[in-house]
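Only one protein chain is missing from this complex, and each of the others stays in its spot.
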Amino acid sequence: MTSMLKILLKNGTGRYATRLYPAEAREPFAKNRADLSFDPGCCRLCKTCSRKCPTGAIEVDKENRTWKRDVFSCVFCGDCIEACPKSCLSFVARPPLPQKHHQQAVVYATVPERSKK
Amino acid sequence: MGMMKHLMVRSRRRSLWMMHFCLGGCNGCSIEIMAALTPMYDLERFGILNTGNPKHTDVLLVGGSVNHRNRRTLKNLIDQIPAPRLIVAVGTCALTGGIFNEAYNIIGGANRVVDVDVYVPGCPPKPEAVIDGILSGLDKFEQ
Amino acid sequence: MNLAKLWVPAAAVIAAPVFGGLIAGIDRKISARLQGRYGPPILQPFYDLYKLFGKDPLAVNRWQPFFAAMYLFGAAASVAWLALGGDLLVLFFLTTFTVGFLVLGASCVPSPFSRAGAGRELLQALVYEPVLILVFAAIFQQTGRWDAAGVWRQGGVLLAQTPLLYLCLFLVLVIKLRKSPFDFSASPHAHQELVRGVLTEYSGPFLAMVELGHWYETALLLMICALFWSSVPGSAILVAATVAGLIFVDNLFPRLTWRWMMARIWLPLPGLALLNLIWLMV
Partner (left out) sequence: MTVSVIPVGPQHPVFLEPFQLKLVVEDEVVSEALPRFGYVHRGLEALVVSKDFRQMTRVAERICGICSAIHGMTYCRAIEKLLGITPPPRAQMLRLVWSELHRMHSHLLWLGLFAEAMGFESLFMQIFRIRETVMDILEQTTGNRVIISVNVIGGVRRDLDAEGADGIRRALKKVAGDLERIRPVLVDDYSVRKRTEEKGILAKERAYELGAVGPVLRASGISQDIRRTGYGAYGELDFEPVVESGGDCQARCKVRYRELFQSMDLIRSGLDRLSDGEIQTKSKEKPEGEILVRSEQPRGEVVYYIRADGSKHLQRLRIRTPTFANMAALMDLLPGLDLADVPLVTLSLDPCIACTER
């Protein structure tokens, strides 16, 4: 009982441990696996990421030159990042925002045509 | 009359009793919801209390994917929550079924069974994201 | 009695829930700080209550709202009676009726959680009711008055002669306000084997009525505490110290079981109170 009292008094007299989140956000750790970013500039549409993805969240369309990722299916494991031969994918430390509709879940990117050299 | 209504909206926004129900998932999301209640994040400063009783609930946090058995349980729980209520799907499994989507016993995300108001992506979402998710759904209480 | 006197109980009926709600808010804030958290705003219980009144009224059967209303009425009437300076013995019966309605409301529904909670609530009443009557007897013994107004006017520090009795009254408060070692019938926190015990099946406005009734009970018990030091500053100090004690006790103990309460508290508590009473008589 006395030991618990000591703990309570220590908590009560000191500053609270709470991080007042929306007002006082902590800078996320640099190596966080919170979200993916995709650089369409270097993509060769090889479909490796789509094949390696354990949840089938990535779809690559060669004809329309689009790359899309379903954020709601993604489990942020990073297999696609390791697999990408051109290193077009990388982790972002900030998590994706909550959404109100299922339709907003998909991230599209159009891969630009490149000159043949 | 206008003031009473204004006060009601304010009270609804400031007092959210929550319940979390973990369906078929890895349990990681419910750990993070528990973590969000504790000193470092402290959901209680938004008036969010963990009641664990559907009849007292305003916010239902659903984690995990729906299977053929817990579908009925989820529907049953939601029928017991008096309106107005907010339903937040937490984590990839509750959004689409995630990595288990192709498993034989999985129907899909929570939106297959109930009308979800806010989707919080992440596997599992960090407590900060859970807070964001609940706060971004508060507009529902304006009407 | 003239009608002009009626404004005192009327004011008490309005002020008591404000007081009870504030106590609940302060309790939650200080508890949070003791646990190292930031905690909710002090006005949080009022937001909760107002919100509950705005929820869909879902009653299990038609008796449930009736018993909730009767509980609220009983608690408010007890406060009004005490504010009127009424007889303490009548007050005792009023409080007993109030608890009875809570128990009836909890056992008129088919939920096993609610029913088990009702059973435990009755056991708690069995523990604290004898102490309450001994407290009133001691007040009579010391002041020669059964009516609260007379006791208050008599003045004096009753606490000086009745420390053991006050300790018992404090334990009654811990049981009545559902603080931690004795929160078996309904816990303000979740994580209880009976979910929320007697409150499990109430929802929306009916839960709000029960909450409001609980605030009246809080105010009533603290008013009885105030009788032990009948001067305005003295009773304020006494009530503040009692509330602080309650908050600490709530955070210092895990929930014990009702079997433990029956084994360790049921007889010693009135025994202690009786000891004090005998000491007063000698």
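Order of writing sets the chain letters: A, B and C. Residues in each chain are counted from 1.
Just so it is clear, a contact is a pair of C-beta atoms (placed from the backbone, for glycine too) under 8 Å apart; a residue touches a chain by one contact, two chains touch by 3 or more.
Source: prediction; values computed, not measured.
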**Report entry** Contact set of the excluded chain (shown chains only)
**Finding:** A, B, C
**Report entry** Omitted-chain contact residue, chosen from C:Ser187, C:Thr218, C:Ser235 or C:Asn276
**Finding:** C:Ser187
Report summary line: Contacting the left-out chain: of B:Gly47, B:Pro82 or B:Pro124, that is B:Pro124
Requested in this report: Since one chain isn't shown, list which residues of chain C touch it in the complete complex.
Outcome: 31, 34-37, 112-113, 115-116, 119, 180-181, 183-184, 187, 189-193, 195, 251-260
**Report entry** Interface with the undisplayed chain - residues on chain B
**Finding:** 19, 21-32, 34-35, 38-40, 50-54, 64-65, 67, 69-70, 73, 77, 98-100, 102-106, 123-124, 126
**Report entry** Hidden partner interface residues of chain A, rising order
**Finding:** 1, 3-4, 6-8, 11, 17, 29, 31-34, 52-54, 75-79, 82, 91
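Following the convention adopted for this analysis, only the chains that are shown with their structure count from here on.
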Query raised in the report: Looking only at which chains touch which, which shape fits best: line, ring, star, complete or other?
Result: complete
Report task. Look at the interfaces A-C and A-B and say which one is made up of more C-beta pairs in contact. Result -> A-B
Query - Interchain centroid distance [CA atoms averaged], chain B/chain C, Å - result: 34
Query raised in the report: In whole angstrom, what separates the CA-based centres of chain A and chain C?
Result: 51
Report summary line: CA centroids of chain A and chain B: separation to the nearest Å works out as 21
Requested in this report: Can you tell me which residues of chain B touch two or more of the remaining chains?
Outcome: 39, 42, 45
Report task. Would you please write down the residue numbers of chain A that are in contact with two or more other chains? Result -> 16-18, 20
Report task. Quick one: which bits of chain A touch chain B in the complex? Just the residue numbers, please. Result -> 16-22, 25, 34, 54-56, 70-77, 95-102, 105
Query raised in the report: Within the complex, which stretch of chain C touches chain A?
Result: 30, 32-39, 248, 251-253
Report summary line: Listed in rising order, chain B residues that touch chain A in their complex are 39-42, 45, 92, 95-99, 101-102, 109, 111, 117-123, 125-126, 128-129, 131-133, 135-137
